Each structure stands twice: as C-alpha cells, then as structure tokens.
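Step one of this worksheet: look at the structure below.
Apart from one protein chain that is not included, each protein chain of the complex appears where it belongs.
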Amino acid sequence: MAKIRIPQNKVEELRQICKSFNYDKNELINVLHSAQKLFGYLPAEVQELVAQELNVPLAKVYGVVSFYSFFDMVPKGKYPVSICLGTACYVRGAEKVLAEFKKHIGINVGETSADGKFSISCLRCVGACGLAPVVTIGERVYGRVAPDDVQKILKDYY
Amino acid sequence: MTKVSLTIDNRKVETDKESTILQAARLIGVNIPTLCYMKLDDLNFENKPGGCRICVVEVEGAKNLMPACKTECRDGMVVHTHSVRVVNARRTVLELILSDHPAECLICARSGDCDLQSLAQQLGIREIHYQGEQSHYKSDQSPAIIREMDKCIMCRRCETICNDVQTVGTLSAINRGFRAVVATPFETDLDHSSCTYCGQCVAVCPTGALTEKDYTRKVIEAIVDPSKTVVVQTAPAVRAALGESFGMSPGTLVTGKMVAALKKLGFDYVFDTDFAADLTIMEEGAEILDRLTRYFDGDSNVKLPILTSCCPGWVNFLEYHFPEMKDIPSTAKSPQQMFGAIAKSYLAQKIGVAREDLFVVSVMPCLAKKYECTREEFFINGDPDVDVSISTRELAHLIRNANLHFEGLTDEEFDHPMGESTGASVIFGTTGGVIEAAVRSAYELFTKKELKKVDFEELRGMEGIRKAEVDFDGVLLKVGIAHGLGNARKLLEEIKSGESDFHAIEIMACPGGCIGGGGQPYHHGNVEILKKRQKAIYKEDKGKAIRKSHENPYIQQLYREFLGEPLSHKAHKLLHTCYFDRKKKIEF
Partner (left out) sequence: MDLINSPEKLQQLKTTLVNQKKAKLKLEHEGGRIQVKVSMSTCGIASGAGEVKDFFEEKLDLENINADIVSTGCMGYCYAEPTVEITLPGGEPVIFSNVDMVRAGELVNDFIKERKSAVNTIPHKSRKPGGAVEKGKQYRIALRNCGFINPEDIREYIAAEGYDALRMALTEMTPDEVIEVVKKSGLRGRGGGGFPTGLKWELSAKAECRNEKFVVCNADEGDPGAFMDRSLLEGDPHSILEAMALCGYSIGSNKGVIYIRAEYPLAIERLKTAITQAKETQLLGSDIMGTGFNFDIEIRYGAGAFVCGEETALIHSMEGLRGEPGVKPPFPAEKGYKGEPTNVNNVETFANIPLILLMGAEWFSKIGTEKSKGTKVFALAGKINNVGLIEVPMGMTLREVVFDIGGGIRGDRQFKAVQTGGPSGGCLTVKHLDTPIDYENLIENGSMMGSGGMIVMDEDDCMVAVARFYLDFTVEESCGKCAPCRIGNKRLYEILDKITLGKSVKDDLSGLRNLASVIKETSLCGLGQTSPNPVLSTMDNFYDEYKAHVIDGDCPAGQCRALMRYVIDPHLCVGCTLCMRVCPVDAVSGEKKQVHSIDTSVCIKCGACIEKCKFGAISLQ
C-alpha cells in the first residue's frame, strides 16, 4: 500500500464516495469521476484506495484510468485550456489556434506551465461545433476563436 | 447437443453448434494459424480476446473476414480458410504486428521457441511493407521475471491467466490504441507489485515479452572460478520435462541423463532437491503431527488447518493477499531453501569448504524460486543459502551451449550425501504430491503402524480443488488440495468463512503443481503435456525402493549427525522461517 500523502479528511471523503456508490464495481468510472472532482486529478494513492474499497485489482483500476482521456494522473493548471480539435473546429482552423496558445503560454499539449497557472489539452468536440473553433478555459466556452484573439483571451487570466 | 454441418475448404464437417470454426477445422485436419487464442482444458484457462486477427477466415455471405477462434459454426456455413483474400489479409496483419516488433531474434530468449517467430516463418514473411514508429516501454528487471514489453503483441494471455486463473491481478491492459500494452499498476516493476512470481504469465506468453531472468552466466562464472565449489540441486519436476527441450516425447524421465549432463557441465557436486523434500516432510510432518495431536487432545489454540509452505509462489500470494493468515502455514522452508541451508552448513563442514566458497545452484521448474533465494531471511552475513536458481529451460540452454548430445548421454547417479531421495519426495513435483508424501510419513508416526499401501489415489488428479479424507487408523484426516492460485483463493475464503474444517491443505501456485511451473519447457497450449509429466512423476515414485521420507537413510544420518530430531532447536534455526505482510512492504 502506498503511503497516503493526500490529506486525511479527503481520504475519508473518498471513502464516503465509494460508499455512496455501494462499493459497486460497475460504478468504477463514476467513482473515478467523483474522485477526480475531489482531488483535481487521480494520483496513485487515490487509485489504490478506490481499488481497495471497490475490491478491484489495482492493475484494473489503472487500466481504466489510462484508457479514458478524461482521467488525469498529473494535476492540471489552475486554468485548464482545452482546444477542440474535432472535425468542425479543425476545418475552421483550430490547429492554428492551438499553435497560438502553445506559443503564448509556452508549453506543449499535456503540459502545465511552471507557475501552475495554465495547462493545455486537446479535446474532440464539445458539441458547440456551430461556434467552431471552440476553446474552453475551465468551465468557460469561447466560440469562433481566431488566432489573433488568443492573446486577448489569455489576458483575462493573468 | 445440436449438430450443425458446414463446409470448410470444400470439405463437409459435422460438429456441435457451440464449437467454433477453429475447432471444426481441426476436426478435419485443417490448420488455421492462431496467435492470441489459447485454451488449457482442466486449468480453467481460455484466452479468446479475438484480438490478433491472425485466424481470420472467409465465410461466404459475410462482408468481413471472421476470426475462426471466436466464430461459432452455423448450419450450412461455407468457409474458406486459405483463399487468396484470407492469406493476403493474414499476412498483412502479421506484417503489421511485426512492424511494431523489435527484430531481435538473434539474441532473444524465445528464439527458436517463439510462436511469433514460427508464424512469420510459416506465413513466409520476407519483407515488412508497412514500416513506422515502434512502441517503446521501459523494461522490467525484477529478480525472477523480465518484461520486455516492446515485444508484446497484446495477446492478453498473461492478463487472463494472472487475473482469471491466478486471481492475483497484477497485470492489466493499459492505455489505448497504439500505446496499449499490458502492464502492472503505474507501470512499476513486478518487484513493486502484487506479483507472486508464479511465472504463469511467462508460461503462456507467445513471445519473448515475458521471460525468466536468466542466471546462466552467473552459473558459468562460478564454475570457471577455481576458488568456488559449485553444488547443484535439481527439483523433482525438472527431470519429467527437461527431455522435451531436446525433442524427446513429453513424459520421458531423464533423471540419469540430466545428472550426467550436469556433471559434464562441470558442477562439483550434483545433488537432488528431492533429498531436501524428504527433509521438508520430516519437519512439516512433525509440525502437522504436533498440531494434530494437540488438537485432538483438545487444545483450542492450535491453528488448523496447517498449510504447506514449499511453494514460494503460494507463499508470496499469502503474504500479499491474505496477510492476516500468515500464521497458519507450516513454518518449514521450501525444499530449495532447506537444501541451501544444509549445504552451506552440514555439507560445507563435511567436505571442508568455507561457506562463502560454496556456490549453490538450484535447477527449478519455477520462477518464484529465483525470487525466493533473494529473500533476506535466507542470507547469512550477506551470503545467500542458495546463490542462484535457474529454470529447466535455462538448464537446457546450458546443455545446448556446451554442445552436449543430451539424448545420447549415459545415465549417471546423483552424488552423496544429498543425492539420495525417496518416492515421496519425487511426487512433490505434482499437485497432491506434497500432501501425499506427508501423509505417508505422518500416518506411520501418528498410528505407529506400518503403512502398507503407499499410493493415495484419492489425492491425485487434475481438478483444481480436491478434498479427501484419509483414514488414520480410525481418525479421519481431512485434506484439501488446491493448485493454481485462483483455487487457492477459493479454499482460503472457505477457511476464512469457517465453511471448511480441513486439517491439512496443500497449495501449489502453478496449475498442475511444479510440473506446470513457469520455468518448464513451453507447452504451447497443449495440456496433455502436463498430464504426461505427471504420469512420469508417479512412475518415478513407483520405481523407487524407498517411498517414505522418514525411511531415507541419508536423512536419518543427517538427523543423527547434525540436526538431532525434527523441530529441534538447530532444525528450527536452519529449516524454518516466518512470513511477512508483503502488502505493507510494497511502496512506490
């Protein structure tokens, strides 16, 4: 069992989450969603605890976490920037927008900036294709983003 | 069962409705190549992910090609297994697999015995038309098993056996798409996982992705080192399988040739682990007897059932998955470690060699033993009781390297004093054997009567869990046997819940026991081979003059000269051990 480095009260909360799903193995993905909401990501200890509580081999939990792109094992930035690279956004130039974000924040996809402020990820369609290209920062959705808008958008977060 | 009739390659075949095209084709001798599929009857193992797509065939009326290993027969089905379309698809798929595979056959542990290599040969692949990026993973260098996942073809056999058969759950597919591979949690080394080193994943892997950690070089270094006296011990199951590596038919006993080969290889002493197995029975038998006597006398503190402890794979399993039960197995060390302890004390004394100059090699059907001999408890002042453990396969490599013509060797005898053994110790190599050996001795010690019929047929067989009652002259001894860790788990759960009231239980990590160990020559999916090895073991037992451990004269001598009596202080120090909560020990 790995040393739990996560705060004890959160461990308790995680146990409660597992309990609220009746320790049902079928609910693993829902449990992981809740856990990720709680911790912001899914570090090894969290996966271990979930494995233990739901009585699923840890290997299988990790197998699931690494399968689904929604689950992260490293913390995201305070403002997670997601650029949609779905088809609609792609044909309307999302790649250029992505390049612009990478340039301005100075990190690559999947990375978090040194100050922990931004992280960049790509996603495939948030269903707002009508507004392509679409970028989300946290909960906020930006539509019809042109490369030139990027600097302006980022200003709000500095 | 409903019968259906279908046409395969223009030939009619009638079969059960449930059977697959693959099975039906085999009925009429049509060979459809497979790669991921593997079924081991009796062992509860069926790996059928339908993932490699090598077995695809053309079914008339179907748009796509169908995997023969997963497609059930339908009445009137017309199947072509080798049409141009099929062959092209099959070759293309194999080329794809090879395009993501390091072409390292020259230096690969599996070369010459690799399913992927033979398939490439069979399909006549001469060129890989689709080249591109290859996957790279960090290789795992644990004490017993090497994982070079660059060679993994994602057949998932290891995952299936580790989870479904062994219920250990160390391995799972991770990631997805091109990055998908089988791995431990967080891609740590096996050493930092729940792995028991049972080696069953290695036994079923079709490629060189999972192999034993090879120690043959260390063995050779010791042999050529003039300051070392090199002693080798060979486990019972080795002699029943080693011949297979030299093309001899499964089930051929090669004890004499094996000894001859070891001597030619330059070992100073060639001994038998069976000797130590007899010793195990002495200690474990005494322990059983002690616990039973106290139990029948009404002592409620006695922990029953007693569990055998000679299988390190099983010990690892207990320590990780049932640490709360770590007090109930027998404290007797495994035969390998008993051998090492005695060799480096009694034998060293006897032949006048300093402990550190004695190099003990073990030849085992087993990969867990490689790990076992690295456990701290089995070291004295930094010197291990057993220096290295090599597998049956590694021994075969050594023999082949030395260019010995194995089949033609003249039988030779083990050396003394640690080469003498009884029929009881030989059957350690198969499921049910340890407990039968123990019963043979315990009976006589308990009832003080001679055991006339030494064969306990009720304890033999291949069923995963067997339960039997042995009549100890009026007292019924309840015995349980489990082989394969999944069955062990079931039995342990029964004990934990108080559902079962066994007196003694034998557990072997490998399906079939050591004859099916992870270090044995590859069976390539043929379970019949295991059964033949088992037969050979019982045959060797039958042929032995002495068939009860406590009657082994060299064992008696050992107690007389050195140990005193079973469970004596000295015996305890040298021959017994204790167990740990391994779950606590693993941190990352």
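Going by the order they are written in, the chains are A and B; count residues from 1 in each one.
Going forward, a contact is a pair of C-beta atoms (placed from the backbone, for glycine too) under 8 Å apart; a residue touches a chain by one contact, two chains touch by 3 or more.
Computed from a prediction, not measured in an experiment: that's the story for all the values here.
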Residue touching the undisplayed chain, where the options are B:89, B:260 or B:418: B:89
Full-complex contact with the absent chain, from B:11, B:138, B:176 or B:264: B:176
Contact partner of the left-out chain, one of A:44, A:73 or A:141: A:141
For subunit B, residues in touch with the removed chain: 49-54, 56, 63-65, 67, 70, 72, 85, 88-89, 92-93, 96-97, 99-100, 129-133, 153-154, 173, 175-180
Subunit A residues touching the omitted chain (full complex): 25-30, 32-33, 54, 56, 60, 63-64, 67-71, 84-92, 123-132, 134, 139, 141-143
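Keep this in mind: only the chains that are shown with their structure count from here on.
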Touching residues (chain side subunit B, partner subunit A) in the complex: 163, 168-176, 183-186, 193-194, 583-584, 586-588
Subunit B-touching residues of subunit A, taken from the complex the two chains share: 1-3, 44, 47, 57-63, 66-67
